[in-house]
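Excluded from the complex is one protein chain; the other protein chains are retained at their positions.
Let's turn to chain A:
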Amino acid sequence: DFTQQVTFDIKKCDVHGLEEGPADTSVLTRDQGLGLYRSMQTIRCMEQHVDLLYRQKLILGPCHLYIGQEACAVGIEASIDKADHLITSYRSHGFSFTRGVSVREILAEITGRRGGVSKGRGGPMHMYAPNFYGGNGIVGSQVPLGAGVALACQYRGNDQICVAVYGDGAANQGQLFEAYNMAALWKLPIIFVCENNRYAKWTPMQRVSACTDLYKRADYIPGLRVDGMDVLCVREASKFAKDHCQSGKGPIILELQTYRFHRHGTADRHPSYRNEAEVQEYSNKDPISRLAGQVIHANMTSAQEFEEIDMEIRKEVEEASQFAITDQEPPLHDLCNYVYHNSPPLKIRGIHRWATLVSIGNTL
């Protein structure tokens, strides 16, 4: 017989530019707890499969795993609506899942097959869904884009917000400051989320940032520094941020302090820019085990129920993995499609004068 609802204590956020931040407690129901666990565990299992597939040379293209950062995507999604908008960087598999892309479509996209969410054309980074504007390869490019989406929301008066996610490396890009300025000036309903995993690829954040308080970076925009390894913290902070935006107060920055357990990308070979002790220290703060521990300790569920969930997830991911390897690659003529919007189909110049392909540009 399980407890249906518990109030957990969470770490208080550091606050900038505001009287007060989110509360230091979080109310969690049993269903919500199981839901958060399931989401995070699915992402974890899926990403581990991606790593395996990469090592078997079944994946093309640079692949960046979300292992360790699951609390960020899942916590944010728990507080926004499906109708809200989100855009992120190249470390996008977690968000692709939370925004509604199935594990099957994610894995098939990573292996570049027809069944992938972008029809096999985007690869590991470029996955999209309604109100999810992708995975973006160029660092920081997604932030002004997110500001634009927020402007559209404001213009249409539909009470929706946009969440623009970036990393500690992107925090030093000029275009972010341009986006901050416009967002503050026009009070755009945007949450800037910095997933600070302490390393921009191989470079520690503190060596390339004159100001390491990334939540204070846009001096005139309020900010919160949040424990990104605790899904409940992220959830509360995101709720707080969404309320802030929707009440017309303009943008807000969330700095989620998180950590990636794997290398920057699956192709990475550089071994020694982080020390083992640090990786171990953060592994002990694994967001999934943390939530599981809290929820079991509060008697909201049992270890056995979690094991059952694990088995279901593993089965789902394995089936998806099998699909991702056996599905067909996209047809060759798809190489030239969707370069432009054009109707009727457009001739695209090919490898040489005698090869022309025909490009379809309309969704049929």
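In this section, a residue touches a chain if its C-beta (ideal position, glycine included) is under 8 Å from a C-beta of that chain, and two chains touch if they have at least 3 such contacts; residues count from 1.
Keep in mind that, in the parts below, contacts and distances are computed from a predicted model.
For the chain of the complex excluded from view, the name given in UniProt is "2-oxoisovalerate dehydrogenase subunit beta, mitochondrial" [choices: "All trans-polyprenyl-diphosphate synthase PDSS1", "2-oxoisovalerate dehydrogenase subunit beta, mitochondrial", "General transcription factor IIH subunit 1" or "DNA topoisomerase (ATP-hydrolyzing)"]. When the omitted chain is restored, the residue from A:Val27, A:Ala152, A:Leu185 or A:Leu335 that touches it is A:Leu335.
Which of A:His49, A:His93, A:Arg198 or A:Arg235 touches the hidden chain is settled by the complete complex: it is A:His49. Contact with the omitted chain, checked across A:Gln69, A:Asn131 or A:Ser209, is made by A:Ser209.
For chain A, the residues touching the chain absent from view are 41, 44-45, 48-49, 52, 56-62, 112-113, 120-123, 125-126, 137-140, 169-170, 172-175, 200-203, 207-209, 267, 270, 273, 286, 288-289, 292, 306-307, 310, 313-314, 317-318, 321-322, 325-330, 332, 334-336, 339, 348-355, 357, 359.
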